[in-house]
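Only one protein chain is missing from this complex, and each of the others stays in its spot.
Each chain gets a letter, A and B, in the order it is written, and its residues are counted from 1.
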Amino acid sequence: MQELDTAGLGSVRVTRQSDKVVIIEKDLATEQMVLAMGPQHPSTHGVLKLECLTDGEVITEAEPCLGYLHRCFEKCCENVDYPAVVPYTDRLDYLAGMNSEFAYAITVEKLLDIEIPRRVEFIRVIVAELNRIASHLVAIGTYGIDLGAFTPFLFCFRDREIILGLLEWASGARMLYNYIWVGGLAYDVPADFLTRVKEFVNYFRPKALELCNLLTENEIFVKRTWGIGIMPADVAINYGWSGPMLRGSGVKWDLRRNDPYSIYPELDFKVPVPDGKHSVIGDCLSRHLVRAWEMDESLKIIEQCIDKMPSAEGFNSRSAIPKRIRPKAGEVYGRAENPRGELGFYIESDGKSTKPLRCKARSSCFVNLSAMKDLSKGQLIPDLVAIIGSIDIVLGEVDR
Amino acid sequence: MEEGKVFSQSLQESAAAYSIIQEKFGAAVSALDANETMPFFEVVDPSLWTEIALFMREHPKLKFNYLACLTGVDYPADEKLGIICNFESLGLLNHKLSVKVKCARNGGSIPSVACVWHTANWHEREAYDMFGMTFTGHPELKRILCPDDWEGYPLRKDYKVQEQYHGIKVPY
Partner (left out) sequence: MGNSLNAWSEALAGFYLFGLPLGLVIIAAIPLVFIALYSLTYGVYGERKISAFMQDRLGPMEVGKWGILQTIADILKLLQKEDIVPTSADKFLFVVGPGILFVGSFLAFAVLPFSPAFIGASLNVGLFYAIGIVAIEVVGILAAGWGSNNKWSLYGAVRSVAQIVSYEIPAAIALLCGAMMAGTLDMQKITMLQSGTYGFAHFYLFHSPIAWLPFLIYFIASLAEVNRAPFDIPEAESELVAGYFTEYSGMKFAVIFLAEYGSMFMVSAIISIVFLGGWNSPLPNLGAIALNDWTTGPVWGAFWIISKGFFFIFVQMWLRWTLPRLRVDQLMYLCWKVLTPFAFVSFVLTAIWEIYIP
């Protein structure tokens, strides 16, 4: 039998005619293509790089490459005093600075074992929940962009602008607040602040519904997200998912409820989880819905806080702040529910220094993103974009 | 545990969970450091670490299905590196416990638990990246935040930054 020259060919079908072997069908050889998505790509939400191996439009493997925004947060913390870490925490999840500060503050307070004035706690919860709404607005808006709907994004930013204005009024900064200090607050809120917040809540409630409907009642949007990137609950827990991601997989787990801190036990709010009617539990749409529903719950929390707020009489927001923060030797792992999940701080103190011996930020985005490799296997490129968008990463927190 | 002290409920739960582990592994684990902020025990025999981890995840009374955080730590005084894992039984038993595992500072290695909790995969890579201990059995142990060809381990206490990186001056 003669040799067939099949160089450069893929699958070949042959037939035999008398003595000769004849190729009756041939296919060009195909190869997988390496596609570097990012670090500068519109839908990787910052400087994330995904090294994808693609077969046509299908991703056979996607490997996230991190570190483009690594700013040595943990090393910096070891070289500054405890209060000086607060501005650094703002820069972790820069879309939810208040929540990051909150998590850090309660961790150090746990280590110090100090009592915080009640009014401080209420103000902290209000600003943190406002920031949660702002952060979810960005998440929802940019998710729309990822799927090609540009308009909801601008609606989201229009409303987020009001929140940023309020927070700027309270703290003096728009994104990097340095407002929640260890043991207190930088300042009390301005005199009219609570009325304005109340006005915002009343304004935003119908808007939130409108925003939610704009996307979730859109046939194309639902088609793009329904059943995409499904994460079963047990795998999600094993991956260490938290926050809206975990709740999107149907696990009713919210640190504000299950490991309560601050004044959350006194407040009445629901922990929304997908019911399986609007979406497949654990898919991109569930995660999107959870965020949309959570904004409503945050509004409820804010309203209750305003109603229960202790009076400002004789109040000094810095009264409980220790003159010199030098915790006794020991370790603490403190955490809080951030818009993106559990933000934890592991802090070790040697009891002598005013600087932490070790301060590790357990970033929710970092952990949530680690499932990317499994989630993206066998997906189309547009679905990959949908999945990244639904994870809602902030690279500042991933890379630290 | 010290007698005569009133412990919070969560600490009591942690102590109960610890006693199950201690019963099974005996001398391989140290006594429980029962503090209110972060109760932990140390794995004295690191070679058993993966086994302990699996036991902690699978035992019906432990069910630590959630690895909240894995922190690498440098102990220059003891010539050791270590990791601290914060566990929680999420949604099942709701108790918490932390575990410390230590290894030698130079060339030390710790068994990987990435096969037990997916969370550990990236966190161990990060600990390796920052401290330089290796994790035996890790599926792909390479740097995660620093570039692959970075010199040294930045979070060690005696870390000196390299002068040049591909012709770029590093210290500012």
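In this text, a residue touches a chain if its C-beta (ideal position, glycine included) is under 8 Å from a C-beta of that chain, and two chains touch if they have at least 3 such contacts.
Small disclaimer: the values here were computed from a predicted structure and weren't measured.
Asks: Name every displayed chain that the left-out chain is in contact with.
Replies: Counting the whole assembly, the omitted chain is in touch with A.
Asks: Of the residues listed, A:V12, A:M33 or A:L209, which one is in contact with the missing chain?
Replies: Candidates A:V12, A:M33 or A:L209; residue touching the omitted chain: A:M33.
Asks: Any idea which of A:P87, A:P260, A:P322 or A:P382 touches the chain not displayed?
Replies: A:P382
Asks: What residues on chain A make contact with the chain left out of this view?
Replies: Touching the missing chain: residues 33, 35, 41-43, 57, 144-151, 154-155, 158, 215, 218, 220-221, 223-224, 380-383, 385.
The rule is simple: only the chains that are shown with their structure count from here on.
Asks: Okay, in this complex, where on chain A does chain B touch?
Replies: 66-67, 70, 72, 74-75, 78, 110-111, 234-235, 237-240, 251-253, 258, 330-333, 335, 342, 344, 346, 348, 358, 360, 362, 366-367, 370-371, 399-400
Asks: Per the contact definition, I'd like the list of chain B residues that touch chain A in the complex.
Replies: It comes out as residues 35, 37-38, 40, 65-69, 71-74, 84, 86, 90-91, 94, 98, 117-119, 121-123, 130, 143-147, 154-155.
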